[in-house]
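The complex appears here minus one protein chain, its other protein chains still in place.
Every chain is named by a letter (A, B, C and D) in the order it is written, and numbering of its residues begins at 1.
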Amino acid sequence: MKKRRERIDRGIKARSEDVYALSSWREMLYLAGPRLLPAAAFLLLPLFLGVYWQKVMISVAVFALLAISWNMLAQTGMISLGQALFFGMGAYVSGILNFYLGIPPWLTIPAATVLGGTLCTLILMPVLRLRGIYFSMVTLIIPLMLVRIIEATKIFGGTEGLSGMTPLPSGLTEVYLVTGVFLGVLFGLRRLMETDYGLVLKGIRDNDRSVTNAGIDIFWFKTQALFIASTIGAFAGAFMTHVYMFVGMPVFALDYSILPIAAAVVGGSGTLAGAALGAVMLVPLSEALRGIGGLRIVMYGLFLVVFIVAIPEGLFDYIQRKYHQMERWVEIDQ
Amino acid sequence: MFAGTLIFALINSFILILLAIGFNLTFGISGVANFAYGALYIMSAYMSWTLLNLLHLPFWASAAISIVFTMIAGAVMYRFVLLRVRGQALSEVIATFGIGLSILELFRYMGLVGFEYTLPVFWNESFMIAGVYVDIQRIAVVVIGLMLVVGLWLFTHFTSTGLAFRGIAQDERTALTFGIDSDRMATLSVSFGAGLAAIAATIIIPLGSIAPNEGYDVLIKALAICIIGGLGSTGGVIVAGFIIGFAERFTDTYIGSHWTMIVSLAAILLVLAIKPSGLFGHQKELEERI
Amino acid sequence: MLDVNNLMVFFENALALNDFSMQVREGEIIGVIGSNSAGKTTLMNALSGLIIDMRIKEKRKGGERITLYGSIVYEGLDITEFPPSARVKKGIVLSRERHPVFPESSVAENLKIAGYLRKRSEVREVMEYVYTLFPALVELRRKKAGFLSGGEQQMLAIGMALVVRPRLLLLDEPLLGLSPMMQKALVNAIVSLNKESGITVVLSEQFARPVLPIIDRGYVLENGMLTLSGTGAELMDNPEIKAAYFGI
Amino acid sequence: RAAEPIVIGVATSLGSLEGGESLKAVQMAVDEINAAGGVKVGGGTRPFKVESIDLRDSDPGVPVPEALLGLEKIILEKKPTALLVGPFRSEALTAGMDIIAKYKVPLLGTIAMSPASEAKIKADPQKYKYVFRTCLNAVHLVQFLSGTMAAINKQFGFNKVYIMTQDVAWARGTADLVKKLYFDKSGWEVLGMESYPTGASDFSSALMKARAQGVQVIMPVFDMPQSGTLVKQWNTMKVPAIMAGFISPLAGSEAWKIFDGTIGGVLNTTFELGSAMGASKLPASIDFMNKYQRKYGKEIQAGHGPAPSYESVYILKEAIERTGSLDPDAIVAGLEKTDRRGAMGRIRYDGVHQAVYGFDPAEMSVSLVSQWTDSGKRVVVFPDSLAENTIQLPAGLKSLK
Partner (left out) sequence: MSLPTTLQVENICKIFGRVAAVDHLSCEVRRGELLGIIGPNGSGKTTLVNLISGYVKPTSGRILYNGQDITRIAPHKIVCMGISRTFQMVRPFYQLPAYKNMIIPLYSPRIRQLAGGKYGDRNAVALDLLEEVGFERDAHVAYKPAGTLPQGYLKRLELAKAIALSPDLLILDELFSGLSLAEVASIVPVIEKLRLAGKTIIMIEHRLKELFRIADRIMVLNYGQKIAEGASAEVMESEEVKKAYLGSEE
């Protein structure tokens, strides 16, 4: 008698038929646990953390936002290598509004979010027809180019940047504002991607010709996805401007492009939650490594490799699979 | 002035071509993402430097050893890292990028950043050509660059290994059905690419110095050239190298040095706007063909 | 020449091929016939070793698990776990379904890539043969394969398999998308390859009408199970087969 | 029971030459002070203790918030009494000033030298009073460069200059000021001004242009390692001009070997006496360099940073002892009263907390300009108070006098 390991989905019923799903506490916990627990952790943690680790949490949330925004684009078939564009655009817009016009943060942040997102969308719209790595390349180049333009024309403070922006009222405001937005965006976008609208976006990644063949204008849908993603990135940038009271060329740095992708890959590039999880892992890791001094980035790079090689499918996917499936040995009759 | 700019533009183009050629072999032609490319370039240079200055080996010997070593490093990297995430393009990119990051930052940590880390020129002599002095090293860049490009073209079009490289990039599963061992081929391609990076480093580094930052630059330049040439095309690398090389030098002379990057980046955007799959590429049309 | 014993293939929990056994003797033309999702492609992949590669790739991605039981014995050697490249070296060559070609290479280059294991002179020889077999390809030599029409790609895909000079040629739905004239030409070519070059052929088809007359023996698959086997003539006489696959 | 140490935070780019050697210089001063008993405060003595963090900001790819997070980390976790050395890049310093102001930790900066930080202190002295700069700043550098150019003009009659700078605020600012305050007023012809993005590595265009216009002097202002390439190219392209300015890789004693002895005749600035080079006429600077070499077995190579970093520790000690308190405002008050004679000459701060530089070490801190001889030595040629020789005309050039 030969045996074979079989995988079985746990609680199919609980997940597919929502009305009956909530019939028992156990099932409810099974469903809500993985969602509520991290959310609760995010909301409670700042109260227990020191000022410095609160800052780290801010970084986590910012990179998580960038990673989510990257992932949302990736799910639409646009692999961006230039999240820095979104981040930087938001940062500069809010910086300019605050520095030159003295507009307070609670206005500049929303304004920069929308305006920054719109600008990014307008900049990238002409290249939406590019595919795959060619699109990636353009997104990689545009932020680099903006840096050089600022450098050459010396606008908005040139290489020095602008500093002395109005800070947000307090450390806790900062943390709660950004984690709130992060959780909202994460769960909101997850919901969105589950709708039929989200399905169309996923369809574009899979096979854009077939989407066209379904009578849908892929250009318009891609533009929308781009707008959503760049708005999220722009918010992160606008927010950071006020946290560090500074905006300058480095907001277009490669770090803001690469780290979100690394987060998404480590966490699981197929899902928004995976991208967020990646940021939650990588940013504190990078901070914890500060302790070892100069070798920090070296270790960071190695950790990245180890994560990816050890769990190629991504951490979130792996956990999700283990959570929802069980395995058992079955006999096969011949 | 014009003639001088022309000469330096030519040299600059060949520097770019040399930088890109190895990356083009691994990524463009065989479709294996090796984003540690810049790091391997810098690593081979440090290796030569160490052999030369600490073990006092002759220049040629240390260059040869480091080229071979870099090739081995590439192969090892494939076996132990890339192989495990093969087929997932992004994981490949990030994993190799992580390796590159580690290597480059390790060098920085070791303090290998000064201008003292450089390689000797082959022959310290300059010639007057068209009113400017040009050194032999720069002429060597052009000659060797040209030779390597032609060699690469012949290799990928006429040798079975080269053809197999092209096969695994386009459809790995189909390649398998013809007895092409895709893992072996990919290992070779990473290794050859690394070797070309090392050769480029041996020739180009003497013009400047070995700086970890350069590693990131090399990667981006190589990627850009490979893409605007059109993935998979060797000829594309030459033309792309020329476009950027000339754009840079002519902007530098006639517009201003801090516009060089802007103009060359704009040139890339322009090329992609007109030819969405690069100069010699057909990806877009092929993908959209029904 | 080839012995397939109790082959079972699971895609995760789904059974794609159930307890399938088959014998192929040197010099035969074998037909594997079955309708949709019968498991023909799965069988072909198992024979050519592609399934081994798929198993590794799925595992890396954390996707579904592919499990393989039973054995495949080729000339006395158990090749069940051999990777595809090792099998090609032994002469087992598959032309996959749905005309897989290298889209960015020209037609001639496609053929050259396919000739990876062969000497250049041999490749050139077979290429000539392919061009006479499919004259339509001659004009298209320099065209990128991705731009060819469906049928042209199918011709190219078969030509590529021939370039490898197989001893055991596996053809997965070779007639797909070919015009009646080309279908006839191909069927004749298979016969002549078999007779003259002694190539053993296993081909799978759902649309059995053109191939039934030329096969020595046939296996009928249904939902992964072997339902019937026999010589070509026997199958043609079987009323059920006639109705389902021959269409009178 | 040992007294609780006073923590000094060194936050800078430890991977850069300037940052690394500055940290070592700080450590050296701390060791000296501790060996001598420590700092007298509150009736007892307490030792110094150095905590360091790598801001990585010398690497142009590192975003400023990343560097600032490091700055915040050391402030919040190590609770330093004062910060030394400070950010490398100007924009990291200017942005970091807001954090310094927020946490009220005195900073004695010794690397970043942009005029922007002074402007900021000037605009809001109460808020930004915690920031001091012990190293040279752009304005003072202008004096030294102008002086050198004047000497060249006087000796050889040269008056055609080509200016090449790194595209960073301090370097550009310096070049602009030299042009405005000296070249334009003294009848020089500025043939061209090029600024190169950090990381640029091909300077052929400018050199070609300079040569075509009959250049006599090339004035470079660069602090990136790649600027060594400029020297190499200047060499291979045989540009017939004297090179005088600041190129960081030329500062140290090892440059001769690095450039294979091809830099004879080049004039280079050492930003602070004692960093990379001392002057025999100010023995304190030579002492400092020798102590460093004895301790670390290697000569200082960075022309900017180590000496003021070393001095800053003593300045801090004196400030604490002056007021007897570790309160930041008290320390600031103490620092403002600084008047110290050390390796770089006499150190005093001006109204915007910038150490005052001048030509006379008895009165002010000094920089120096030295010339590489054809035998691989560096000879001080400027300012006159320290000069060991006059400027020599490099081989192949003809004086117009």
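A few points about this structure:
Following the convention adopted for this analysis, a contact is a pair of C-beta atoms (placed from the backbone, for glycine too) under 8 Å apart; a residue touches a chain by one contact, two chains touch by 3 or more.
Small disclaimer: the values here were computed from a predicted structure and weren't measured.
From the options A:203, A:237, A:267 or A:301, the residue with contact to the unseen chain in the full assembly is A:203.
Among the residues A:218, A:297 or A:315, only A:218 touches the chain that is left out of the figure.
Summary of contacts with the chain left out: across C:73, C:185 or C:228, the touching residue is C:185.
Where subunit C meets the omitted chain, the residues involved are 11, 34-37, 41, 64, 97-99, 136, 139-140, 143, 147-152, 154-155, 173, 176-185, 206-208, 244-247. Within subunit A, the residues in touch with the undisplayed chain are 196-197, 199-200, 202-203, 205-207, 209-218.
Convention: only the chains that are shown with their structure count from here on.
Distance from subunit A peaks, on a Cα-centroid basis, for C.
Of the two chain pairs considered here, A-D and A-C, the higher C-beta contact count falls to A-D. Rounded to a whole number, the gap between the C-alpha centres of subunit B and subunit C is 41 angstrom. Once the centre of each chain is set as its mean CA position, subunit B and subunit D turn out to be 36 Å apart.
Contact of a single residue of subunit B with at least two other chains is seen at positions 84-85, 88, 108-109, 216, 256, 258, 261, 283. Subunit A has residues 148, 151, 254, 294, 297, 312 in contact with two or more other chains. Contact residues of subunit B toward subunit A in the complex are 80-81, 84-85, 88, 90-91, 93-95, 97-103, 105-106, 108-109, 216, 220, 223-224, 227-228, 231, 256, 258-259, 261-262, 265-266, 268-269, 272-273, 276-278, 283-284, 287-288, 290. Residues of subunit C touching subunit B in their complex: 48-50, 53, 57, 60-61, 83-85, 88-89, 93-96, 100-105, 109, 112-117, 120, 144, 146-147, 160-161, 163-164.
Those residues of subunit B lying in contact with subunit C across their complex are 84-88, 157, 160, 163-164, 166-167, 170-171, 173-182, 184, 232, 282-283, 285-286, 289.
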